[in-house]
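Structure provided below as structure tokens; questions to follow.
For this view, one protein chain was removed and the others were kept in their places.
We just call them A and B in the order they show up, numbering each chain from 1.
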Amino acid sequence: MIFKLFPKEYNFFDLFEKQAAFALEAARQFRMVVGRGMVDEATLEKIIAIEHDADDVAHDIIHQLNKTFITPFDREDIHALAKELDDVVDMITTITNRMMVYKLTGINKNLVEFARLIEESAQSVQSAVKGLRNMKDVSVALEEINRLENLGDTLRDNSLAELFDNEKDPIAVIKWKEIYQDTETVLDICEDVAHVVGSILVKQA
Amino acid sequence: MIFKLFPKEYNFFDLFEKQAAFALEAARQFRMVVGRGMVDEATLEKIIAIEHDADDVAHDIIHQLNKTFITPFDREDIHALAKELDDVVDMITTITNRMMVYKLTGINKNLVEFARLIEESAQSVQSAVKGLRNMKDVSVALEEINRLENLGDTLRDNSLAELFDNEKDPIAVIKWKEIYQDTETVLDICEDVAHVVGSILVKQA
Partner (left out) sequence: MIFKLFPKEYNFFDLFEKQAAFALEAARQFRMVVGRGMVDEATLEKIIAIEHDADDVAHDIIHQLNKTFITPFDREDIHALAKELDDVVDMITTITNRMMVYKLTGINKNLVEFARLIEESAQSVQSAVKGLRNMKDVSVALEEINRLENLGDTLRDNSLAELFDNEKDPIAVIKWKEIYQDTETVLDICEDVAHVVGSILVKQA
């Protein structure tokens, strides 16, 4: 077991799991916001607090990486994994904040669907990251992340087509186009996480 | 000859050449679509099929990289080259798909010119990648890629200026602005390929 081979490095696993938990928590908050059809100040602050906590963990990982000679995976993979997991939270924060700045209100069924995909993808990201400890059940999680990203692509295309077909106010088009494209990007970043985990998996095999 | 020094690694060259061939094929399909002034379902499907095939090759390269100890170039350069070549195809696919989603029809002379530059750049990318086998004739191809990227910058500026001067429908401005900026990005990515190849060239010199 990797865990036993690198006893002093155990906290890389702990730290990645913390990042994944923050990503999932941000995804849950986002889904609630979207389900209510408006961004309230309290939830935005909660998401920003999650982002700050997640930042601290990412910095811990990089700091420890710079101070550690032997690491459980390739250094570049540790760096990439920390960065991508951090990017998930950052992007969710950016979207939530932008929705408040744009004063977007009302339940948008496409965004509700995006939020569901994002929460599911964050759950699979968590499974994949947990699986790094013993390399078990990782492949299933990675395939699920890829599947959800493909669904996200289709949803973005359909959402944009609908927006350009039906919305006559150009200002509303500008706002929603950005929100749809950015929410799809969250699923892309989850797929980037999956690529890094997949790369670690191959090297350990 | 590098080929002889690293007999077991020969397929890295083969795989990069496959990627470059897919990029050129995507560029050719894109030029045809643009020349016809509309994205038909059949061509979009053809481009998406190219993208999937190109993805498989990129995954093969990364997989092989993770399993191989001795590589013909620095590992980071192999990784970067595979990624950038893949990005060329991805970006062309994204643009073609977006044109269909936006229901853009009619021959656009700026886009015709962009498609020509992209096909020429993809040809030079192919020459550069082929030149990696023996480091011959690479510089000429790299200079050509840079020249085409500069032409692309000017074309994007002129296209945007024209768009904002003449197009009074804001929805059309939103659509075409994105298409022009994304097509120029294809030339930027080809230039990124050139940078990686240039970096490999310098280290081998």
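General remarks:
Just so it is clear, contacts are C-beta pairs under 8 Å (C-beta built on N, C-alpha and C of every residue); 3 or more make two chains touch, one makes a residue touch a chain.
This one's a predicted model, so the numbers in the text were calculated from it and none came from an experiment.
Shown as candidates are A:A49, A:V112, A:V140 or A:I171; the residue that touches the absent chain is A:I171. The residue from A:T43, A:T71 or A:N97 that touches the chain not shown here is A:N97.
Listed for subunit A, the residues touching the missing chain in the whole complex are 62-63, 66-67, 76, 97-98, 101-103, 170-171, 174-175.
Contact between subunit B and the unshown chain involves residues 76, 157, 160-161, 164, 170, 173-174, 177, 199, 202-203.
The rule is short, and it goes like this: only the chains that are shown with their structure count from here on.
Remark: subunit A and subunit B have CA centroids separated by 28 Å (rounded to whole angstrom).
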